[in-house]
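Only one protein chain is missing; all other protein chains are in place.
Then we have chain A:
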Amino acid sequence: LESDRNQPIAIEADQGSLDQKNQVTTFSGNVIIKQGSLNIRAANVRVSQDKSGNQTMNAEGNPVKFGQQLENKGYVEGQGTRVEYASATGLVKLSGNAKVQRGGDVAVGDVITYNMRTEVYTVLGGNVTGAKKGGRVSVIIQPTTVNKNKK
C-alpha cells in the first residue's frame, strides 16, 4: 500500500547492531520485518541510510520471503535468496530463484525487479551479467475473466 512507506518499521531478530557513525543497522537470525502491509522474513537484514535519509535494505535468506497488500489489486508475495530494496526508487530486486506471485499470476526467473510505486515487475532469466547462457523466464498470467471470478 502507498501508506506503508510512512508507517514505522517493526523488527524482531535474534541479534541486532547499530553503527551510528555509518548509519548502518544489521539484524540477524529469524528476522521479521513489518511496515504497514509489507512483511519480510529473512536470515539477515542490513539497512543503511544515506545523508538525505534514503534507506537501502539488503536481505538474505533461504529464501527471503516478502508479501505486501496492493492498492485494490490483491496481495503480492515474492521470494528469492537475496532481496534488495531502495526507498529512493521504490524498487525491490529479488535474485536467486526469484519468484513473485499475485493471485493466479506467477513469475519465476533469476532476477525479478518489482516497482512498488508502479506495481510493475520485470523478470530476467539467467545471469544478469551474461557470464553464462541465460536460464528461462516463466510467467503465468491468468486471463482477466478468471481473475475476476477469483477475487
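One rule holds for everything that comes next: a residue touches a chain if its C-beta (ideal position, glycine included) is under 8 Å from a C-beta of that chain, and two chains touch if they have at least 3 such contacts; residues count from 1.
As a convention for this text, contacts and distances are computed from a predicted model.
**Q** Can you pick, from "Lipopolysaccharide export system protein LptC", "Peptide ABC transporter substrate-binding protein", "GDP-mannose 4,6-dehydratase" or "Cell division topological specificity factor", the UniProt protein name of the chain not displayed?
**A** Record says "Lipopolysaccharide export system protein LptC".
**Q** Which parts of chain A are in contact with the chain that was left out?
**A** On the side of chain A, residues 6-21, 25, 27, 52-53, 55 touch the unshown chain.
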